[in-house]
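Okay, so here's the structure we're looking at.
The complex appears here without one of its protein chains, the remainder shown in place.
Per-chain numbering from 1; labels A and B assigned in written order.
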Amino acid sequence: MSDSTEAKLRAMEARLQALEDQVAIYQLMTSYGPSVDSLNEDLTASLWTEDGVYDPGGTPFKGTAGLVSLVRGKVHNDYVKKGSAHLTSFPHVKVDGDTAVATCYSQLFIHQEGEHWRAERTSSNRWELVRTPQGWKIKLRTNRLLTGSEEAKALLKKGFPPKK
Amino acid sequence: MSDSTEAKLRAMEARLQALEDQVAIYQLMTSYGPSVDSLNEDLTASLWTEDGVYDPGGTPFKGTAGLVSLVRGKVHNDYVKKGSAHLTSFPHVKVDGDTAVATCYSQLFIHQEGEHWRAERTSSNRWELVRTPQGWKIKLRTNRLLTGSEEAKALLKKGFPPKK
Partner (left out) sequence: MSDSTEAKLRAMEARLQALEDQVAIYQLMTSYGPSVDSLNEDLTASLWTEDGVYDPGGTPFKGTAGLVSLVRGKVHNDYVKKGSAHLTSFPHVKVDGDTAVATCYSQLFIHQEGEHWRAERTSSNRWELVRTPQGWKIKLRTNRLLTGSEEAKALLKKGFPPKK
């Protein structure tokens, strides 16, 4: 193989890898809702690193044991019994080598009497992700309810630092 | 072309194809809502194979004639007259050769008096897709209302079989 062919192939492979990272992160993020709404605690926990943190406000859920406890908890099971959809909006994802940040919204819709569903939560989201030998995982996911608080707005703003 | 160049190109082409499949399926899935909300029955029907099935609970819509009847039906036209948005959530998509499975949520928002929109339906979704000479098509789409039923949860769980 000539040097120029080799160089071209390497450049294209880097571009392919960047696209694959983007899609792999999409796949990770779209697994969360189905995992918690079907009480698939193994799947939920597997989305985070072993020491990963989910901080939706209040006491954070830490590590595999913490995430399993979220899925097994009474609050969550009451939602699922009523009928729940944990929606993750189409995210903005910036990959930087072996880490990435996703900025998006999450909503929790719960089935109501009279056959409709209501957004009981609507939050700003920041997902800090890492590449691991087992693929992309969540290191820290932070949500804040969009009630007008500065904290919720700051999460959205942080995902888009000013360009130098 | 040397053997090693040829092999590298083939490997990269397979990775490109996988990404193109992912995006083609995204394009298919994001066509559904606009097709039914604009009463574009030809577009709706074209998203399925000729013998494809849409099973949203109740009697399934079968094949091109069935899908056209859905778009032309009174129930659907009443929604569209009031003002409807058939939303498909950002999906998890697993491609396996010439078939694929997408797992996601769908919601039907209807315009209400007092200028707001309400989720009249929120469902778990499983889309079974096939590659055809005319591109990716839906072979079977199944939705179940998220009312706490086991069936609705099972659709979400089925998309994520345990890793061996």
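The working rule: contacts are C-beta pairs under 8 Å (C-beta built on N, C-alpha and C of every residue); 3 or more make two chains touch, one makes a residue touch a chain.
Not measured: the values here are computed from a predicted model.
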Worksheet item: Of A:Gly58, A:Gly97 or A:Gly148, which residue touches the hidden chain?
Response: A:Gly148
Discussion item. What does the interface between subunit A and the hidden chain look like in terms of residue numbers?
Written reply: 2, 4-5, 8-9, 12, 15-16, 19, 22, 89-93, 103-105, 107, 118-122, 124, 145-149, 152-154, 156-157, 159-160, 162
Discussion item. In the complete complex, the non-displayed chain touches which residues of subunit B?
Written reply: 1, 5, 9, 12-13, 16, 19-20, 23, 26-27, 29-31, 33-35, 37-40, 42-43, 80-85, 87-91, 109, 111, 115-119
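Please note the rule applied: only the chains that are shown with their structure count from here on.
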Worksheet item: Distance from the CA centroid of subunit A to that of subunit B, rounded to the nearest Å?
Response: 22
